[in-house]
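Complex shown without one protein chain; remaining protein chains in place.
For chain A:
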Amino acid sequence: MSLPAVARKDFQDTVRSRAMALLIALFSGLLALMAYAVRPTGEGEGFATELLLSAFVGPILLTTLVPLVAVVIGYNAVSGERESGSLKLLLSLPHSRADVVFGKVIGRAAALSLAIAVGFLLPAVVLIAIPVSFNAGAFLGYTVFAMVLGWVFVSIAVGCSAAASTQRRALVGGIGIYFLFVLLWGTLTGQLLGAFESVIDPLPVSLIQVQTFLEVANPNTGVQVLANAFLADQLFAGDMRNQQISATAMLVFWALAPPLVGLLKFDRDDL
């Protein structure tokens, strides 16, 4: 079993990535700043960790920066090695190409998880220092959701990287991923819905249902839905249970499908 070996090596390689360290430091700093900026100034009694996270951190920081870091460390995972030639060194050892792709997903996602954990430390200190009702449980749980989001985007980016035969294509793919999921998803799915309205009409699902599904099909939205439910103590409970299940299913899909599709192409290529 050589997948753990590849994953461990890739983890060691990625945690030394300066780009990741910088972006996570930025994330951490902004999060701390945000925590400080929106601190209650006396009359804001209701302010709490949960509100900070769900209303500010989630939509503004988490869903923009975490995918960015993930794409940055993931897009060149395979293609970069292919272009530089270190892939030759890697494949001179007894690793299958599947080991390479999935080892990289795991190694890089683990490295990003570690970085996220570290990145959440500073804001935690700030939150403890300022007069706010700091909920450690909520904060820790939210960190885990951030890691999940990072993991899913690393999967997508690495899958794209495995399919790309050149570094340039991988870069285009990485940028495409970011734009699609972070910036354009709503617009695109909206147009898609408009175009297929007549197709959906006779089906036993309502347009709203399809729309909701498409919304949570975006891992960014999916993680937010789940994280907010968690913060509201409604995880896999209450009215929105189905939506949360859809979101979870789609997160699993995004974590697995892109690397698999990428592997399919990578496995057939002459390197």
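What we mean here is this: a contact is a pair of C-beta atoms (placed from the backbone, for glycine too) under 8 Å apart; a residue touches a chain by one contact, two chains touch by 3 or more; residues count from 1.
Following the convention adopted for this analysis, contacts and distances are computed from a predicted model.
Student: Looking at UniProt, which of "5-methyltetrahydropteroyltriglutamate--homocysteine methyltransferase", "Tubulin-like protein CetZ", "Methionine synthase" or "ABC-2 type transport system ATP-binding protein" names the chain that isn't shown?
Tutor: In UniProt, the chain excluded from the picture bears the name "ABC-2 type transport system ATP-binding protein".
Student: In the full complex, which of A:S86, A:Q191 or A:N242 touches the chain missing from this view?
Tutor: A:S86
Student: Suppose we count only contacts with the excluded chain; which residues of chain A make the list?
Tutor: Answer for chain A: residues 2, 5-6, 8-9, 12-13, 16-17, 84-86, 88-89, 91-96, 270-271 touch the chain left out.
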